[in-house]
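The complex appears here minus one protein chain, its other protein chains still in place.
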Amino acid sequence: MSWGLEIVKAVGLTIAVFTFLAVVAAMLGVLLERKIGGWIQSRLGPKHVGPQGLLQTVADTIKLLQKEHIAPRAADTAIFNTAPLIVAVAGLLDWIVIPFGPNLIVRDLNIGVVFFAAMASLTVVGILVGGFASNNKYSLLGGLRSASQMISYELPLATALIAVAMQAGTLSTLGIVNAQAQRGWFVFLQFPAFVIFLIAATAEVNRVPFDLPEAESELVAGYFSEYTGMRFALFQLGEYAEMFAMAAMATTLFLGGWRGPILPPVIWFLLKMYLIVFLLMWTRWTFPRLRLDQLLNLSWKLLLPAGLIWILITGFFITFF
Amino acid sequence: MGELAAFIILSAITLASAVVVVTSGNIVRSALSLVPTFLGVTGLYILLQAEFVAGIQVLIYAGAITVLILFVIMLTEGGTGLRVRQTNEQVPLSILAAAVLAVLLVGVLAQAPWPRAAELLPQYTASGIGEALLTNLVLVFEVTSLVLLVALMGAIIVARRER
Amino acid sequence: MVELAWLIPLLPLAACALIMAFGRRLPGHGAYLAVAGIALAAVLSIGIFFQMLGHAEPYEANVRWMLLGQVPLDLGIRVDALTTVMLLVVTVVGSMIFIYSIGYMHGDPRYPRFFAYLSLFAASMLLLVLANNLLFLYAGWELVGLCSYLLIGFYFEKPSAARASMKAFITTRVGDFFMFLGILLLFLHLGTFRFEDIFAKVREGALGPLTIGGLPLLTVAAVLLFGGAVGKSAQVPLHTWLPDAMEGPTPVSALIHAATMVAAGVYMVARMFTLFFASPGREALEVVAWIGGITALMAATIGVVQDDIKRVLAYSTISQLGLMMLGLGVGGYTAGMFHLMTHAFFKALLFLGAGSVIHAMHTNSIKEMGGLAKVMPSTYWTFLIGTLALAGVFPFAGFWSKDEILLETLHHNSTLFALGALTSFLTAFYMFRVILYTFMGTTRSPRAHPHESPRVMTGPLWVLAGFSVVVGLVGAPFLGNPFQGFLHFEGVKAVPFSLGLAAASLGIAGLGIVAAYAVYYWKFVPSSALRRAVGPLYTLVVNKYYVDELYAVAIVRPTLWVAGALRSFDIYVIDLLVNLIGLGGLGLARLYRVVDIYVVDGAVNMIGVAVGLFGQTLRYVQTGRAQNYLLVIALGVIVILAAGLFR
Partner (left out) sequence: MQVGLTHFLVVSALLFCLGLYAMLSRRNAVAILMGIELMLNAANINLVAFNKYVAPAALNGQVFALVVITLAACEAGVGLALVMAAYRNLETVHVDEINVMKW
């Protein structure tokens, strides 16, 4: 009956541990992003701060921390200041149910997959009110676009999660990893779910080619146009935490989690996770941005029906084989 | 002891943010306060060992309904309605009605002898819920899905712009 | 192998879904996929057949669908000897017709849709056959009806086709209504849909003492079920839809309206044979036998005077279905099913042959054909084989099965035997009439340029012809009648083979053939003289016994007449009364007018003014604001709660 307390403990632990981890991961992520972007475009990328530019993002972070915090005059200050926190915390809470190794998990919730979807869906609130509170038409448009986009893509994401949970027979992430030990990686058994998950996850974290909410060329920078300094960094942190969480979830659900020969589990997990992250970055530098109607059509007319049909097929095979 | 503390904290969060929801003059803050309210209710579900319902509560209420509400606020008035009176002239009567009802309800609830069951909830309820939905309560499930479909179509038709 | 039986209907269904989804983008515009689906099903069916041949243990598999209150509804399949025979017929004949259709439908604008419908039909029919309960069977039953509707109306831009499809759908629906009543009656009293449970309870005598309107309930239920079969298998009096159904493409006529779907009624009676058999005094079986016998003879006589090649075959189908029913009705369970099987092969062959002829001549009328034997040798020879099989000539398939039915009938009732024998004679006669008109002599329409059909059409013809020759041998007495050993009904003993009767039946067929040659080839008696000789009988037959007209007279006219009578009654009696009362009222009213103006009006006006004033006051309560109303509701709740609390 100490459930209530345990969840409080879990939340505290996550925020404490993962804030540190996520800051490091996010900085590494930004660096990777820029480096990979450079290579894909035949440039060098950051090169000057530290050996091979390794310390570039550290320098950037320090710069951001030093910057002044500016709130627009007509902004709703309380909401303006809360919004980045919501995004960052929701992004971090995802990590509660990610198993890094056989025992390396904050809490093995028996509703892990549902929890993940729930936390991922919380981000929208932060983005929407952030865009609203800035009192800026570009921010508001970015926020609204983001809300419609994320709500639309939550459904295909959920169908992918449901299909995997059905196959594994459990909602617990640890259980899903264990199920893959017996039945092989779900990326083979559940390949359509994997594809749907990847596309929906990319859209869910507002990355190219689904980066309409922050499309620089159209909306200045979308919902965080007015944010500066640490609060801007919090948005970025939340976004990177979310992106890595999606990659980690894809690893857990489809790539057998931490399991692998010889190397220790954590290494395997990180290897697979960074593979997915690399995939996401690769798409970012390869594909052009979608139009808003194309984006919504893709979700409602293609991914969602495909996901539902796949759930039916999965159910059929579970029942009869 | 820990349970009681958790209960008090969660109830306080729920009720306090619900008060903000119903009293705030700024409709966006009202809507934003729905999030802690719903999360507090989620906490209560977890105290009641209904983890699956809790997960769905966050997913649907905090993640979807709140966003929908915020969306509509921004599509209709948004921040422009800040200077407008948010309550009508029957506030005193409403407070009276709500308060009297609260007193009456608490009175009834406090003295009612609820039957208590000896057995405990099953440990893992998600599968139990799934089984119940597809066997004994299958009609409920089907009818709900029908309602969902009808609501979907209704919402689209009502909100569609006239040509 | 038998565990994979559930896959059989799913294969064509998957083909149908894929064709629907991708249509023209598939190789062969979807045709190959459809053929693959049915062919795989056929392979599975053949495998199951050989497995069942070894050890005839029935196989059942059930899936719990839902709980209806306390009654569990199971969906399931059953594979036993009866099912196996039907599976073989449907899939093997179906495969041939699918292949044939590739050539026949070539160039049709709705080509993929045709194959999608055909596949859907095959899936539904296989579902019907595999079902182990009435509910599933009924689902398949309605689905095949739907497919039949869709396929008859395949050329829906032709008004006659559209009308024919409606007619088929509505007429069979009349039968289905009775069948549904029968199913409900059984479920109401037995609480189960599963065949085995129903039979077990019937054998225990669970329905024994029950009656409905003085009739035994068991008989009523069986006859109601048979009502469905009457509609689906085009028995008298619901037979009128089948000839019109020939508006559909010829492969459809072959598959649905000759070989498989129309046989579903016969199959259903065989499947529920225990029920029919258990009815007191076997009254239900008597009904089946007489309906079957009458249908057989009636349809055969009509077949003699038809000029449309497909309609001749259609009436022949009705007649043969009547024979099967007759066989079942006199207790010849094996005989009826045996004839169903052989008939499926040779009737499909005949239809496909007719399709080949139509394909070449672009006309349906046999009077415009002639001399085709030389230009279309493959079609001619296969059609001849089919005709010989249908006429019942030794040693072709029809001989064995028809002989068995006649044998059973002879031992049961001599009148019924006479019906059967006469049908047999007429069958041989009209089939050779078709042959002589179509393939012999010289062509009667000089503008036509007939040509032999492509390989993809003649191939199935030859395969089916092969079957038509040999498939009867499985019931041949000198081989020990293995079919009888495989499929029989516990409780009825088959009548032993009689050489004399076999010779007689062959003689009857020969007589029919000779008569046909006499009239149409050697022309000893010209057909016009024959027509004059029988006079009114000819008129009766050529108008199909006026059944369609009878429906118009018996159902449409009375309704109109009743309506007209009621109208007259209305005008002359009721209106008169009303007018009288009106006049009386008028007098009284004049009298009362004075009182009215000064006394009543005064009072009414006073009340009106009072109500108006009251309303004026109360209208302010209707603020038009929902929240005011809500507040009142809330206060009401509080009052109720308080009243309950402080009582």
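A few notes on this one:
Every chain is named by a letter (A, B and C) in the order it is written, and numbering of its residues begins at 1.
Keep in mind that, in the parts below, a contact is a pair of C-beta atoms (placed from the backbone, for glycine too) under 8 Å apart; a residue touches a chain by one contact, two chains touch by 3 or more.
The model shown is predicted, which means the values in this text are computed figures rather than measured ones.
Among the displayed chains, contact with the absent chain in the complete complex occurs for B, C.
As for the chain not pictured, it touches chain B at residues 3-4, 7, 11, 14-15, 18-19, 21-22, 27, 30-31, 34, 37-38, 41, 44-45, 47-50, 52-53, 56-57, 60-61, 64-65, 68-69, 71-73, 75-77, 81, 84-88, 90-91, 93-95, 97-99, 101-102, 105-106, 109-110, 114-117, 119-122, 125, 128-129, 132-133, 137, 140, 144, 147-148, 151-152, 154-156, 158-159, 161. Against the chain not shown here, chain C presents residues 619, 622-627, 630-631, 634.
Just so we're on the same page, only the chains that are shown with their structure count from here on.
A separation of 27 Å divides the Cα centre of chain A from that of chain B. The distance from the centre of chain A to the centre of chain C, each centre being the mean of the chain's C-alpha atoms, comes to 59 Å.
Per-chain Cα centroids separate chain B from chain C by 56 Å. Considering their complex, residues 2-3, 5-7, 10, 26, 28-29, 32, 35, 43, 46-47, 49, 51-52, 54-56, 58-59, 62-64, 66-68, 70-71, 74-75, 78-79, 124, 126 of chain B touch chain A.
For chain A in complex with chain B, the touching residues are 1-5, 7-8, 76, 78-79, 82, 86, 109-111, 114-115, 117-119, 121-122, 124-125, 128-129, 132-133, 135, 140, 143-144, 147-148, 150-151, 154, 158, 171. On chain C, the positions that touch chain B within their shared complex are 66-67, 625, 627-628, 631, 634-635, 637-638, 641-642, 645.
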